[in-house]
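A single protein chain has been omitted; all remaining protein chains appear in their positions.
In this document, chain identifiers A and B correspond to the written order of the chains, with residue numbering beginning at 1 in each.
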Amino acid sequence: MNAAPKISGVVSAIVLPLINLVVALLLSGFVVWLIGEDPVAALGFLIEGAFGYEEAIGYTFYYATNFIFTGLAVSVAFHAGHFNIGGEGQAMLGGLGLTLAVFWLGDVSPLLAIIGAIVGAALFGAGWAYIPAVLQAKRGSHIVITTIMFNFIASALLAYLLVGPLQRPGGQMPESSDYPDGIALTKADELLELVGISFEQSPLNVSFLIALFAAFAVWFLLRRTRFGYEMRVVGQNAEAAKYAGISVPKVTVIALMLSGALAGMMGLNELLGEQLRLIGNFTLGYGFVGIAVAFMGRNHPFGIVLAAILFGAIYQGGAELGFEMSKITRDMSVVIQGLVILFAGAMPHLFKRPIDALSARFKTRGNV
Amino acid sequence: MKPAIETREISKRFGAVQANDQISLVVDKGSVHGIVGENGAGKSTLLKMLFGFYTPNSGDILVDGEHCRFSNPTDAMSAGIAMVHQHFMLVEPFTVLENIILGAEGAGLLKRACAEASVKIKKLEEEFGFNLPLDTPVSHLSVGERQRVEILKALYRGAETLILDEPTAVLTPQECDQLFALINVLKSQGKTVLFVTHKLHEIIAVTDAVTVIRGGKVITRMATSETTPDQLAEAMVGAKITRAVEAEDRGGAAQARLRLTNVCALSDMGHAALDSISFELYDGEVLGVAGVAGNGQTELLEVLSGMRRVTDGEVTISGKVTNTSDHMYDPIMLRDMGLAHIAEDRLKTGVVSSMTGRENAVLGYQRTNDFSKGGLLKLNAIADAADTYYETQDVRPRDPDLPLEALSGGNQQKLVIAREIARDPEIMVIGQPTRGVDIGAVTKIHDQIIALRNQGKALLVVSADLDELMVVSDRIAVMCDGKLAGIVPVDQADERTLGLMMAGDASTAEQQTQASV
Partner (left out) sequence: MEFLTDLVLLSNSTLRVATPLLLAALAGLCSERAGIVDIGLEGKMLAAAFAAASAAAVTGSPWAGLLAGIMASVLLALIHGYVSINQRGNQIVSGMAINILVAGLAPTLANAWFSRGGQTPLLGNEARFTEITLPLADTLSSVPVIGDVYSNVLSGHSMLTYVAFASVPVVAWVLYKTRFGLRLRAVGENPEAVETAGISVVLLRYQAMIIAGILCGIAGSSLSTALGAGFIRDMSAGKGYLALAAMIFGRWKPVPTLLACLLFAFVDALQGRLQGVELPLIGEIPVQFTIMLPYILTVVILAGFAGKMDAPKASGIPYEKNR
C-alpha cells in the first residue's frame, strides 16, 4: 500500500549525502560566526589548507588513510548488524601489537618486522574486539556500551604501559623507544620519486595503498564470498540466518573481529608510517570519525574511501584553520564531524521529500 | 431509522493504487453487518477510514445520518465507532483494567482513575456477560480473553458501533462460538456490529446483511438470509476457482519418512512447548497439524528443521536420528538429506526482505556446490537459479534484482516455494502455506502441495486455518498445550471435533468421534 520509492539510486546515494554535508558545513559556519570569526574566510582557509599545496594534499590523504581503516571497521560490523564503537580502543591495541612485533622482529629482518607489524596490528585489534563480540553473541550484552568501556580500558592500559614497561628508558613522555632504524613504511614522496614524479615531503605513506586494498577486500568479502553473504543475512535478519543454517553467534564474532582488525590496522599509518614509536592516545578520536565516514559513505567500501578523503580534508583543513584563526582550535573539526554524523548518518532522508518533489517537477517539465 | 453507518462513494488512493473506489455502504442500526472480500480487496482501507486512521480522498461518511469527518481515531470514537483490531492493541505487561482505561483514564492519579473505572466496568460486565480478571496482566490471558478485553475496552469508551476485523482468525471454533454469542448479546443490547472476514460460513452464521468487496469496489449487498456461500464466493473471487489436482490413492508406504518419539522441547521463554510428542509421517501423505496459535506448532517446525534442540526424545528422518538432547543436525545438514522447510512466518524467518530476489533464491542453499565453491559465491549460477524460479512459479514483477520487500506476499511465497522444491526434497515441513497470500494464489499452492504428495513426498503442513487442512491433508494432528491431542484421518474429521481437541477437551471430542463413526 505504501507509495513506491520515487527516488532514483543516484539521488539517494550521492545527492542526499551531499546536501546533508552542505547543511552540516553551513551549521559549522554558523558556529564559526558565533565565536566571532568570518565563516567564508574560514571555508577558504579550510579548502586551501586541505588541497592548496602538495604537502597539504599529502596530509589530507594521510588522515584519509586513518579514516578508511576506521570507516571500514564500523561498516563491516554494521553489515553484520552491530555497532562497533570500539574503534578507538581496537586501534590502540592494534598499535600495541604492531609495536611489540616491531621490537620483537626488528633485529631479525626489516621486511619480516613490517609483515609482523601488519599481522600484529590486525591480531591485537581483532583480539580487543573479541570479548565484546562474544559477550554480544552469547550473552546479548549491549555492544555499544561494552565497546565504549573497552575504549576507556584500552586507554588506561596503554597509559600504564607507556609510563611503565614500554616507556623509553630515561624518558618523561608517555611514549615508547623509537622503532629500530629502517623499519618504517615507505613515504609517498620516496615512492613517487621512483617513478620520476617529484612530490613534496608529507607523512603520506604506503599505508594509503594498504587501506585502498583493504577497501577492495571488504567489497570482495561482502559481495563475492559466501561468508560475506552470510554476514549480511545475519545483519539484516538473524531469524532468517538461523533458518538458513547460519550460526549467528559465530558470524557475529568473526565479523566483529574483522572489524577490530581493520581498526587495529590504523596504527600502520599513524605509527609505522609517521611517528615511528608508540605514543599514548595516538588515536585522537579517529575511531569515532569512522562512524561518520561509514554513514557518509553509505556503508559501501567505495563510498567510504570518498568519505574518508572528505574527512581527511576537513581534518587537515581544520588544523590549518586553527593556525590561521586565533579563536578556532582543532576541536572545530570534531564539531564538523558531529554535525555530519547527525545529518548524513542519523537523518539520511531529511531532504528526501523536497528533492523528490523537485525531481518530480523536473520530470513533468521534461515531458512537456 | 437512520443507518448506524453510511458511506457515500468514498474513495482512497495510495500513489498509483486505487485501494477503495467509490464505496457505498449502508449498515443498519442494531444489526450485524458482514463485509467479505479476499486479501487485498480493500477491506482494511475501508475500515481504517471508518475509524479515522485514514481520511478518504473523496466521498462522505455519515453516522446516524450526520455527516462526519474523522481526522483521527479519537474523532471516530467520539462518534461512537470503535475498532477491534486483528492484532490486538494491548500493552502486554499492563493489567486488563489498565488496558481498558488507557487513554480514557479520567482522573490524573491512577488510584482514583482505577477505582472510578472498576465501578463502570463491573456494570458493563454484567450487562454484556463478561467475566474478565481485571487485575491480571494481559500477557497471562488467552487469545480469546484478549479479544474480549478489546471489546470491553470499546464498550467502556461508549462505542455504539463495533468494527471487528477478521476476529476469528486466531480463535478455536469453540472460542468462535463464544464470540458469536457475544455478538448476539451486543446486538440485543442495541449495538451495531461490522463483521469483517473472508470465511463465508461465518457470514452465514452471524450476520444480518453482507457487503462483498472486490478490487476496491462494492460488488453486491445482500440480506444474509437470501444468499448462499457459493454465491458469496463467486462474488468475492469473480470467477469460479477450479481445482486442478486431486489427491490420488497411493496405498500405504512401508517405512516412516519421519518419526517423532516422545519429543519434548522448550520455548524461547524456557517454558515447556512440546510435551512428549510422538507420531509418524509416511511418504506420499500430507499430515496436517492443527491447533490454536502458540500451542507448540512453531516449536514443532523448528525441532524438525534443525532450529531448536529437543530436551528429550528423538526425531528420526529417513532413518537417521536428527535431533536428540545431545546432538542436532543443523538446517544445512537436513537440507542435504532432502528436507525442505517453508517457514511459517515468511517475513520474520523465511526471507530477508531487504535483500534481492536473487540473494533470497539461495537462502539456506548458499553452501551447496551449486551456489558456492571454495568460499566464493557462484554469481552466475545464482542468477540462473533465480531466473528459473521466477519463471516456473510466475513470480511478479519478474526482476530478481528488486529487493523482496517490493513483492506482494503471494509472490514472495512463490519464490520461497520454488526455492524449497528446486532440489527435489524427500520431505517438506510447511508452516502456514497461504498466510498473507491472495486467494487466487491459495488454490495454486494447495494444488502444489497435493501434487508433491502424489509424487510420493512426505509433507507436514502446519496451519491455523482448519479449512485449509481439510483440503490438503490425509490425516490431521491436533496440538493443544504442547501435547498431541490426537490424529484424525481427514475423512473422519469435522470442524467441531477438531475444535474440541484444539481446546483441550479431548474426552468430549472422543465421544463425538465415536458417535460419528
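Quick note on the criterion: a residue touches a chain if its C-beta (ideal position, glycine included) is under 8 Å from a C-beta of that chain, and two chains touch if they have at least 3 such contacts.
What you see is a predicted model, and the numbers here were worked out from it, not measured in a lab.
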{"item": "Among A:Val40, A:Met149 or A:Met173, the residue in touch with the chain that has been omitted", "value": "A:Met149"}
{"item": "Sole contact to the chain not displayed, among A:Phe45, A:Phe61, A:Phe288 or A:Phe311", "value": "A:Phe288"}
{"item": "Selected residue (touches chain absent from view) among B:Tyr54, B:Phe279, B:Tyr329 or B:Phe371", "value": "B:Tyr54"}
{"item": "Contact residue for the chain not shown (choose from A:Arg224, A:Lys250 or A:Lys327)", "value": "A:Lys327"}
{"item": "Hidden partner interface residues of chain B, rising order", "value": "53-54, 72-74, 77, 83, 85, 87, 89-94, 98-99, 102-105, 107-111, 113"}
{"item": "Positions on chain A where the hidden chain makes contact", "value": "31, 34-36, 83, 85, 131-132, 135, 139-142, 144-146, 148-150, 152-153, 156-157, 159-160, 163-164, 285, 288, 291-292, 295, 327-329, 331-339, 341-342, 345-350"}
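Here, only the chains that are shown with their structure count from here on.
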{"item": "Centre distance in Å when chain A and chain B are each reduced to the mean of their C-alpha atoms", "value": "47"}
{"item": "Footprint of chain B on chain A - complex, ascending", "value": "1-4, 224-227, 229-230, 232-233, 236-237, 239-240, 242-245, 247"}
{"item": "Contact footprint of chain A on chain B as seen in their complex", "value": "14-17, 19, 45, 305-307, 330-333, 335, 341, 343, 345, 348-355, 359, 363-364, 366-367, 372, 375-377, 379, 406"}
